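Of the protein chains in this complex, one is absent; all others appear in place.
Take a look at chain A:
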Amino acid sequence: MLHRMKSRVLVVDDDPALAEMLTIVLRGEGFDTAVVGDGTRALPAVRDMRPDVVLLDLMLPGMNGIDVCRAIRAESGVPIVMLTAKSDTVDIVLGLESGADDYVVKPFKPKELVARIRARVRRTETEPAEQLTIGDVDIDVPAHQVTRQGERIALTPLEFDLLVALARKPRQVFTREVLLEQVWGYRHAADTRLVNVHVQRLRSKVEKDPEHPEVVLTVRGVGYKAGPP
């Protein structure tokens, strides 16, 4: 796959002023942008445009942002960053559980938004050939493939990054803060619920029994670590 010069961002927002402003800022930062103002048109746009990141406003006419998020996640692993006007716990957790990788609370600073988007497209950079194993799960890092006994497990890029981060240092216990920095690219303390929600999502895919995890182990009071290979 050729390394694209410009990353493409799909902006799903009903507010034309904000959408235009986002376009200005993102273009200024070197992204290609497309804007969709209606939730129902988001999924077709994802199919046509194949963006590198979707910037999704949670409050949308037509289709609820949460539903849009689920619909996109159902057929694509494209990174989704939610724009939310609510800092209520429930909404954010709901958004993350429906498949969003990260979120930004309005009003945000342009730099913050760009940092979040950059963190999501960063992974497209070339990686060295690397073969990792946790438990009975094999990870082919450059091919972005995870298999158990030859059977492929489909992970979103973020889930993949999370698994690789854990697998690269099998003996290390990762605190949620460290994972936030390594996987999400946060330089300051952020919402640790991001980690919790995504670990649950990852477990539901890679564990045989998510109630008794063998791949991603919880270290009580500290964080997470990889299971023995």
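Methods note: a residue touches a chain if its C-beta (ideal position, glycine included) is under 8 Å from a C-beta of that chain, and two chains touch if they have at least 3 such contacts; residues count from 1.
One rule holds in what follows: contacts and distances are computed from a predicted model.
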Exercise. Report the protein name recorded by UniProt for the chain absent from the figure; options are "Branched-chain amino acid ABC transporter permease", "Sensor histidine kinase MtrB", "DNA 3'-5' helicase" or "Aspartyl/glutamyl-tRNA(Asn/Gln) amidotransferase subunit C".
Key: "Sensor histidine kinase MtrB"
Exercise. Among A:28, A:61, A:142 or A:229, single out the residue that touches the unshown chain.
Key: A:28
Quiz item: Residues on chain A that touch the omitted chain in the whole complex?
Solution: 15, 17-18, 21-22, 24-25, 28, 59, 85-89, 106-111, 189
